[in-house]
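Working notes for the structure below.
A single protein chain has been omitted; all remaining protein chains appear in their positions.
Order of writing sets the labels: A, B and C. Residues in every chain begin at 1.
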Amino acid sequence: MTELAAAKAALKTQAVETPSWAYANSGTRFKVFAQQGVPRTPQEKLDDAAKVHEFTGVAPSVALHIPWDKVDDYTALAEHAEDRGVRLGTINSNTFQDDAYRLGSVCHPDAAVRRKAVDHLLECVGIMDATGSADLKLWFADGTNYPGQDDIRARQDRLAEALAQVYERLGEGQRMLLEYKLFEPAFYTTDVPDWGTAYAHCLKLGPRAQVVVDTGHHAPGTNIEFIVATLLREERLGGFDFNSRFYADDDLMVGSADPFQLFRIMHEVVRGGGFTSGAAFMLDQCHNIEAKIPAIIRSVMNVQEATAKALLVDAEALAAAQRDGDVLGANAVLMDAYNTDVRPLLREVREEMGLDPDPLKAYRASGWAERIVAERVGGEQAGWGA
Amino acid sequence: MTELAAAKAALKTQAVETPSWAYANSGTRFKVFAQQGVPRTPQEKLDDAAKVHEFTGVAPSVALHIPWDKVDDYTALAEHAEDRGVRLGTINSNTFQDDAYRLGSVCHPDAAVRRKAVDHLLECVGIMDATGSADLKLWFADGTNYPGQDDIRARQDRLAEALAQVYERLGEGQRMLLEYKLFEPAFYTTDVPDWGTAYAHCLKLGPRAQVVVDTGHHAPGTNIEFIVATLLREERLGGFDFNSRFYADDDLMVGSADPFQLFRIMHEVVRGGGFTSGAAFMLDQCHNIEAKIPAIIRSVMNVQEATAKALLVDAEALAAAQRDGDVLGANAVLMDAYNTDVRPLLREVREEMGLDPDPLKAYRASGWAERIVAERVGGEQAGWGA
Amino acid sequence: MTELAAAKAALKTQAVETPSWAYANSGTRFKVFAQQGVPRTPQEKLDDAAKVHEFTGVAPSVALHIPWDKVDDYTALAEHAEDRGVRLGTINSNTFQDDAYRLGSVCHPDAAVRRKAVDHLLECVGIMDATGSADLKLWFADGTNYPGQDDIRARQDRLAEALAQVYERLGEGQRMLLEYKLFEPAFYTTDVPDWGTAYAHCLKLGPRAQVVVDTGHHAPGTNIEFIVATLLREERLGGFDFNSRFYADDDLMVGSADPFQLFRIMHEVVRGGGFTSGAAFMLDQCHNIEAKIPAIIRSVMNVQEATAKALLVDAEALAAAQRDGDVLGANAVLMDAYNTDVRPLLREVREEMGLDPDPLKAYRASGWAERIVAERVGGEQAGWGA
Partner (left out) sequence: MTELAAAKAALKTQAVETPSWAYANSGTRFKVFAQQGVPRTPQEKLDDAAKVHEFTGVAPSVALHIPWDKVDDYTALAEHAEDRGVRLGTINSNTFQDDAYRLGSVCHPDAAVRRKAVDHLLECVGIMDATGSADLKLWFADGTNYPGQDDIRARQDRLAEALAQVYERLGEGQRMLLEYKLFEPAFYTTDVPDWGTAYAHCLKLGPRAQVVVDTGHHAPGTNIEFIVATLLREERLGGFDFNSRFYADDDLMVGSADPFQLFRIMHEVVRGGGFTSGAAFMLDQCHNIEAKIPAIIRSVMNVQEATAKALLVDAEALAAAQRDGDVLGANAVLMDAYNTDVRPLLREVREEMGLDPDPLKAYRASGWAERIVAERVGGEQAGWGA
């Protein structure tokens, strides 16, 4: 198989999971601008996600967020998904929106609150059993806002204890993906602020505890691809929450703020075997002011383009230049791939997959946008709070 | 008058304006944790603010936010304030919470939206006429989230046009205070991202347009006291929105994240004549997880402590060491003042003002916290949205 | 003329000034790794710069740094340049490497040191008269390392006084370009830390005082293209010092760290008329570990590629989408241009200019690299210190 053929094959089997909540309303602390046609139920979110998969061909699964996507019958929900051509993916827990969690959840000083939080996490594993989801993604908003507010170290002990209980509950084929985040909503300390902390906890839990890299959760200047390479080397890269940022956790469309960074990340993924290691590729974005479904399609395409470029890197030439200490030559090999316009290649890939080469145009032509505006009238639009 | 006596005199006449919205509920995009006893009306916010002034003696005025503090009769509201021992202060506009403002307000591509925004600003000047407020504080959430989304330069033209209309409407003794902010809620560009932009607009408007420094609105590493010194030198420092931050615009209690920075700012204020230049000293904070009134009292005290230390700097010794190029000596003079425990001095100042030397203890003993919890039952608690 | 033809025409007349010191040795505070073949004299630097122009066709002038490029006879130096096909460009002053400047130059507390610094600046204007250079570029390392070390405000007064003396000395057709820098080598305050400070000084001096944007001199998260757009709108953009950075002032090859940012900057340059406004496009880089001449050729090519993409933006479609508030559509227009592979276009442009389409390959084939290694033996290699 030629390199181009190999690249095409890889691109055809790529899978980007989209998050149910990205189809719902979102905003900043200042304002949530509601959009017309936004889903009102988990089922409607799946309907929208199915459209993204229909036109891109590489978004086959949908992450759920509990309790935002809580339903009585997960089997029925899974069937609803299947009917639309997608499946249920990662289960995301929520331990930050109950009044009890003002000072934290699994790290809270009060054991009763910790119990409540752990119970929720265990409930999520139960939902995984029902949905057949393989991954539990844990992001904790836990932290403190003021120096002295709580005992930083004791909070780590509480965290470890909670994680252990949940890890133990995991069934066969189930993983725990632990996310880290520098700040927000906590403003002095976050209890899992960096990959090192997540990694240290995962090490103690066992091989099925893995680290998730959210591309928006780092301090300015952090080299994310280094972390990706390191976690792959340590066999602890659980996956990605893709989005992009100029400042803080802006949650913009992945690749929109720094497409070169996304390419460098994908280069390390390719280099480190991340496409076959079981790492999950998920979006975690907020489309506050732009149309949601097209923004998600665009995001999936951005991931595809970065991946295509990474697959086109001439690995042999790169290794040779690196071996020779040819700084400019090695950099040039990488840049050659980055500077390539891969959109024609991706159009080809889509056509070979039986898809329209232009997913956004096809989506617009489908009438779905108009239909959901017309049909989704009344009821309560889904958002972060519901 | 001895230096200590001068410091005491200055401390007794200090005035820190508290913002009505800090008494109301606030939170992050993830969750607003409601607190018991939170005000339901502008009047109740004033009642709380009056308590802060009662126990600190240096918080005589209250900033209003329109429309959050909209009432039918501003004369009655001013009387309500006066009855409680405070007065109405700066009027803050809001051009970010109406659905029309999804893509901006005074910088919006659509002239109708700009008109709406300007009308609101003019309405605010009308309210100033009614309340006797001297200052109109303008913070614009305007900006873009994605490269290319709008024409950066055209937005500046629109901004300039809107500001000119409002400036022209100002009555005698009224000022326009223009705030800048690096990011949030816009994530790619903000239309007034830095002091330079605010300054450039103010220059063109005239002497009554001045720049407001919100201590949480800068890029990491920005030397805020340099900006303060520069704006004072340029006679364009309109005032402060005090708060503190570890990461982004965290809006924590002023002085809680970096008390040394607050001291350095106050040192430049003292050095540059900022206490007599007409600069306004305002708080702009969010007490998301801590009790609001005590947090505001604490914040006022933090400003007092930083001010007291700045007033104690031995200006003569400092100037001599600076003149001599004595790096360590000059730094030591500054640090001597900073390392001084000024709490005893402030207790004295309070006693001489007829106040309890410990404002927080006195507040707790007053029973106000219990009373508002008991009395403010039913109705709708005030928050950022109302 | 079609748009493509217009783009080609613009690309053919583009001019990127290369700095004499980039051909010399440079390094970090930890180590300067000397390279073979590095120039030993200003003349040899010009010889190297001429090679960059020979192979790119768009690097016709060379910036000098005084005293590093001090010679007895500037007319002869200008002739040397002309003989090689280039000309002398901007004169850069140096007020940071004399022992007297430990605590600053034009902002130093001691008037004698300030006098010395101003005399050097006036000497530089004299050199401009001799070389026919139009621009005096001023970067001041002035600042303080410790709070209290010197009077921040008095330093501004001293700076203003010094600048006024130099501005007054400028001859017809000469400009003063004032550079700002957040930090380094000063670590607490820099006396011209941001564009606002530079702009405020320029305003007072007059229209021939303009601001220089060094792309590596900002706080993390600063939106540089916004500053570019603003300075163009204010008619105060004197030019660029191009380089790139991941962390601080890394001085890497322009476009190597964030090619998308460089494109966005060029888009604002095109939008704001920066190619006809007299703005100077200069490199200011350090090639610490990579071969210098090829790195500079590569940098010039990076500027060309970003420019070409910016010229290909469909301005009409962009304006229409922006007018319609079509966030995704407007962003897509910009990204379409960015994602275009402009290397074939630039190869065409070069061929039409009578150049080899691949400047780097042509340079390598020229034997120059081997020749300078063989010939430049003995003597003292040029570096930042000489």
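Everything below uses one rule, namely that contacts are C-beta pairs under 8 Å (C-beta built on N, C-alpha and C of every residue); 3 or more make two chains touch, one makes a residue touch a chain.
These numbers come from a predicted model, not from an experiment.
Touch with the chain omitted from the figure is made, among A:P67, A:P109, A:G126 or A:G383, by A:P109.
Per the touch definition above, the residue from B:H267, B:R298 or B:R350 contacting the chain not shown is B:R298. Here one chain is not drawn; of A:I66, A:V106 or A:A229, the residue touching it is A:A229. Listed for subunit B, the residues touching the missing chain in the whole complex are 220-221, 223, 246-247, 256, 258-260, 289-291, 294-295, 298, 305, 327-328, 331-332, 338-341, 343, 360.
Subunit A residues in contact with the hidden partner, per the touch definition given at the top, are 102-103, 109-110, 145-153, 156-157, 182-183, 188-190, 193-197, 199-200, 203, 218-223, 225-227, 229-230, 232-234, 260, 264, 267-268, 271-272, 318-319, 321-325, 327-328, 330-335. Looking at subunit C, the residues touching the absent chain are 26-31, 33-34, 96-97, 99, 101-103, 141, 145-147, 182-185, 187-188, 220, 245-248, 250, 252-253, 256-257, 288-290, 384.
Everything below uses one rule, namely that only the chains that are shown with their structure count from here on.
Centre-to-centre separation of subunit A and subunit C, using mean CA positions: 40 Å. Subunit B has its Cα centroid 38 Å from the Cα centroid of subunit A. For subunit A, the set of residues touching two or more other chains reads 220, 246-247, 256, 289-290.
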